[in-house]
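Apart from one protein chain that is not included, each protein chain of the complex appears where it belongs.
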Amino acid sequence: MIPRLRLEHVTKRYPGVIANDDVSLEVLPGEILAVLGENGAGKSTLMKVIYGAVRPDAGELAVDGQAVRIDNPAHARRLGIAMVFQHFALFDTLTVAENVALALPRGERIAAVAARLRAVAGRYGLEVEPGRHVHELSMGERQRVEILRALLTEPRLLILDEPTSVLTPQAVEILFGTLRRLAAEGVSVVFISHKLDEIRRLATRCVVMRAGRVVASVDPRAETEAGLARLMIGADPPAIARHLTPPGEVVLEVDALAGGEGAGLHGVSFTVRRAQILGIAGISGNGQAQLMAALSGEVPTRPHTVRLFGEPVGALGPAARRARGLRYIPEERLGHGAVPEMSLTANALLTGDGLHRAGFVRHDAAVGYAQSVIGRYAVKARGAQSLAASLSGGNLQKFIVGREIDSAPRVLLVNQPTWGVDVGAATAIRNALVALREAGCAIVVVSEELDELFELSDELRVMARGQLSPAVGAHDITVDELGRWMAGLWPGGPALGRPERAAELDA
Amino acid sequence: MGGKVGRVSALLPLVLVPRAQPSRLAAWGSPLLAIALTLAAGFVLFAALGQDPWHALNVFLVQPLATVRGWGEIGIKMTPLVLAAVGLAICFRANVWNIGAEGQLIVGAITGGAVALMAGPGDSRVFLVGVIVAAAAGGAAWAAIVALLRDRFNASEILVSLMLVYVAQLLLAYMVNGPLKDPLGFGFPQSKLFESGARLPIILPGTRLHLGAVLAGLAAVGGWVLLARMFLGFQLKVAGVAPLAARYGGYSSRRLLWFALLLSGALAGVAGGVEAAGPVGQLTPSISPGYGFAAIIVAFVGRLHPLGVIPAAFVMALFYIGGELAQSRLGLPAALTGVYQGLLLFFLLACDTLILYRVQWRGLGVREA
Partner (left out) sequence: MDATASLIATTMGAGTPLLLAATGILVSERSGVVNLGIEGMMLMAALAGFAVTHATGQYWLGFGAGALAGMAMALLFAAFAIGLATNQYATGLALALFGAGLSAFLGQSFQGLSLPARSGDGIPGLRELPFVGEAFFSQHGVVYLSLALVAAVAWFLFRTRAGLVLRAVGESPASAHALGYSVRGIRVVALLFGGACAGLAGAFLSTVYTPLWAEGMVAGRGWIALALVTFATWRPARVLLGAYLFGGVTMLQFHLQGLGVAVPTQLIAMTPYLATIAVLALISRNPRWIRLNMPASLGKPFAPRS
């Protein structure tokens, strides 16, 4: 069989890094190929080369046996290659039909596009309203628009970049069904993922990338998750420490927290104890950001809504809460948890309340603190004067986590502790959190990675549509049930009363 | 639609390659390169105007520095530029775009001048303290309008501060034609001359250089201490580049906004007051030949650094004096100075690109687009 796509010795360099190093692979018609690798392995760059968004420095491509040079995405589309982006390339203020039309060659009227859209959507079971504006859609609906946009170009090769990161487990099944149907029709599917269980469920072949090179090409169904993980990291995956200390008295109470930007929170109430990790699951955009903002003090609330060690702190700002032992690690490193343009010393000063006195910065103390964090958390940086932007994602996250943990918090809030972080750093961070818990700190972890939550948490809750589910012990609930809760389907949850949506199970 | 235009850029022989890290060498060398390029452009311009370019450059650059009095004139021009630019550097670092320093300067001149006019013939120089304080207060109040509208109504500080420049100019015209007009001035729109108690003393004999220059130096040092050493300065810098991080740290963006605007307004006001109480000695409609706008350029060329604005102000002052000399000795139009100032800013922006990018020569010849 002639491969649908063949890459030979493709290389792409960026200043300071070789993103793709002599990569060769091929994709057959009707095959579902997974590209596995951790963050920074070069998967996205490779897809951009295939899609024409990026020109390789060396190497050849061939589509259906013919050698080609893909100049730009429009050319790629003409060759039958379509891409579904991880961060959707959608335009919020335009309608679904307009968004789709922009990816099609000129000449088609919007009305004709809308009609074709309905036809294709029906064929693959992906419901969508062409006239709605994208900013009104949920994440799952937006991804559907991305996929439909790709399908309308009648692709022979469909590329998906981390397609399941914004979906509930049930929505993932619907997506997989669509992809299997496409493969059966002869379309080649390439999808990037770091989720080992999904790759084993969906893909017929898996190419493993590490540090820009292809290190293996295997049948994922014949491999174990541990085996795939070992190929991905190049070593045995590290172990996580177990929980020993029993939880203590209540230290953080949240009482009927409501409001906030966007759809807002509704009556969120919970408590956290000493030496306890509360994990909050849920797809981003269901109120987690508002919850974190209210808990950390970035957004003030009524005083008694948040109580720390019994003291009403809802009206206090972040610095005052830090003084009382509450610390926070935000979701975004660059621009929120750290200032990219400033040095690590300056970033230590960001939440280092003891590093300034009487209005003056204590420069030496700040340097000393930054250096100690760098040393204790094995942050790969040239020194305390390195700019935050020059660190890799994992190293910067280690620095931020270290900066907060080394300030001896009694309550720690963490949002997405290991997003975009390599496996080594992720393990170090998770271990640091567990050690902190053992030392008696109360921790609230918000995460989209269910594996991580099950590993770290004593208690689990779910956020959906601004509401918080009841608590359940981490060992007392299955992934499937948690997935249903993520769609708001816990007893008394927000999805109740809409039985027709229950089947869709989309957040 | 975009395909054809994209191909044009592919034909250019130069290409910008992003650097892995910003180049510190380029950050400090860029202003020097920009100044050199501006002078080169000046060379060409002089030649195009029918002048001997070397002689013209000599008149423009060298002759102002030939005498002690010349240096004194440079110092006089530098004073309002440094004062205003220090405030603007701090403001811009905090990402508050106070474009209306000219208006704050003018209002400072009005309030400072109004107090100066209250001085009688025998009053001592202590009166000057009142003049300076009034000038600072006037400039700060004018900037407070901008701060209020941004804080309460979220209105763009760029547009509001700019509109207030035109209002300030009209206000000054009204004042010198009306309430502050010199009754013995033959009907000219100007105020009385200030008494000596309200005039800034000369500090360099043989020149007109006055105490305002010392104030400017103090302002520059004070601004540097604020940004480099004080926690408030750190907060301003963080708020300027990463507002979410500032929120995370618990810094009040509202307080920082008010502080930045009031400080830069006060400094611009002092610049205006110092001009009125120093070299000019009265209030006239043309008290400021665009110092507030020139200070913006000075702030940028000085890399938004309170001490860096001093050499930048020196260059700008040289352009002003050189322009005046070119007008009187070569017959060239006075508006030449404005052209040079604009060119300097453009060249600076272009040279700043080198901080983030390297320029590579791709070579001429046919390339597929």
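In order of appearance the chains are A and B, and numbering begins at 1 in each one.
One rule holds for everything that comes next: contacts are C-beta pairs under 8 Å (C-beta built on N, C-alpha and C of every residue); 3 or more make two chains touch, one makes a residue touch a chain.
Computed from a predicted model, the values in this text were never measured in an experiment.
Peer 1: May I ask you to name the displayed chains that the omitted chain touches in the full complex?
Peer 2: A, B
Peer 1: Which one touches the absent chain: B:S156, B:S196, B:S253 or B:T284?
Peer 2: B:S156
Peer 1: Which listed residue (A:L79, A:A103, A:L316 or A:L453) would be found touching the missing chain in the intact complex?
Peer 2: A:A103
Peer 1: Can you list, in ascending order, the chain B residues touching the missing chain?
Peer 2: Interface with the chain not displayed, on the chain B side: 1-6, 8-9, 16, 18, 97, 99, 149, 152-156, 158-160, 162-164, 166-167, 170-171, 173-174, 177-178, 293, 296-297, 300, 333, 335-343, 345-346, 349-350, 352-353, 356-357.
Peer 1: Name, in rising order, the residues on chain A that touch the hidden chain in the full complex.
Peer 2: Here the touching residues of chain A are 14, 52-55, 72-74, 77, 83, 85, 88-94, 98, 101-103, 106.
By our rule, only the chains that are shown with their structure count from here on.
Peer 1: Please tell me the distance, in whole Å, between the geometric centres of chain A and chain B computed from their C-alpha atoms.
Peer 2: Inter-chain centre distance comes to 46 Å.
Peer 1: Give every residue of chain B touching chain A within the complex, in rising order.
Peer 2: 3, 17-22, 229-232, 234, 237-238, 241-242, 244-245, 247-250, 252
Peer 1: Which chain A residues qualify as touching chain B in the complex?
Peer 2: Counting only chain A, the residues touching chain B are 15-16, 72, 74, 296-298, 317-320, 322, 328, 330, 332, 335-342, 346, 349-351, 356, 359-361, 363, 387, 390.
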